[in-house]
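Every protein chain but one is kept in place in this view of the complex.
The block that comes next holds chain A.
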Amino acid sequence: MNNHKLTRNLYMVPYAVWILLFVIAPILLVIYYSFIDIQGNFSFANYEKFFTPVYLKMTLSSFWYAFLITLFSLLVAYPTAYLLTKTKHKQLWLLLIIVPSWINLLLKAYAFIGIFGTYGVANSFLEVIGIGTQQLLFTDFSFIFVSVYIFIPFMILPIFNAIDTINPVLLDAARDLGASKWDTFRRVVFPLTMNGVKSGIQIVFIPALSLFMLTRLIAGNRVITLGTAIEQHFLVTQDWGMGATIAVFLIIAMFLIMFLTSGFRKRGA
C-alpha cells in the first residue's frame, strides 16, 4: 500500500517539475517584473500607468476585437459542426477542417497578405464583378476575417464533439412530445452542447486577446491589442516592467474567463 503510494508520487515528479519551472516560475517572474519601473526601482508606477486612458482604451479594444473574433468563429463553427455530425463520413470531414490548423500561423498570415493585397486574388475578383479594387489589407475587416479563419478549427472541435455525443433518442423524444425542429434545437440540442460552446469560447477568446503577429501583418498595426503592446514593450521599448504589468492583467483576464465559462456549469449539472 505504502509502496503503491510511493510510486504514484514518483510519477508525479516530472509533472510537478514542469509546472514549477514553466508555469509557476514564469508567472512569479512576470509579477516581479511588473513592480520594477524602467529605472530598475521597485514601484507601482507601471500599475498607475496602466490605468491611464491610453492603456484602458487599448484593453477595451483588445476585448472588443477578441469578442468579435469569438462571436464570428462561433457563428460559423456551430452550424458547420452541426452539419458535420449529419454527414456520412463525419470523421473524414472533420479531419479536413482540422488539417489547416496544423500549418504555421505565420505562413497562413503571409498567404493572406498575398490574397488580400492590392493585386491579390480577392481584388482581381472584385474587379471582375465590377466593384473595383478596394483596400482590403490593413483594415479591421481583414484582421477579424483572418483571425476567425485561424480560430475556426479550434471552435469546431469541441462543439462537434458535444453534438456528436448527444443521444439521438433524445431528439426522437423531443419530437414525440410535440417539439418542432426549431423547438428541439432550442430546448434540447443547444443546452446539451453548451459545454462544447464554452470550451470553444475559452480556446478562442483567450488567445485572441493576445494576438500580436496578425495585428502587424494583416492589420498593419492599426489594431493594437494587449498582445502587441507586450511584444513592443519587451522587444522595442525595452520597458520590461510595463510589459509585465500588461501581462499580469492578461493573466487575470484569462482566469476571469475560465471562471465565467466553467463556473456556470454548476447550474446545468
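One rule holds in what follows: a contact is a pair of C-beta atoms (placed from the backbone, for glycine too) under 8 Å apart; a residue touches a chain by one contact, two chains touch by 3 or more; residues count from 1.
Just so it is clear, contacts and distances are computed from a predicted model.
**Student:** I want to check something: the complex is missing a chain, and I'd like its UniProt protein name from "Energy-coupling factor transporter transmembrane protein EcfT", "Iron complex transport system permease protein", "Spermidine/putrescine import ATP-binding protein PotA" or "Acyl carrier protein".
**Tutor:** "Spermidine/putrescine import ATP-binding protein PotA"
**Student:** For the full complex, which residue in A:96, A:170 or A:213 touches the chain that was left out?
**Tutor:** Result: among the candidates, A:170 touches the missing chain.
**Student:** Thinking of the whole complex, not just what is shown, which of A:57, A:89, A:187 or A:222 touches the missing chain?
**Tutor:** A:187
**Student:** So which bits of chain A touch the chain we can't see?
**Tutor:** So the residues of chain A touching the unseen chain are 167, 169-170, 172-180, 183, 187-188, 191-192, 194, 268-269.
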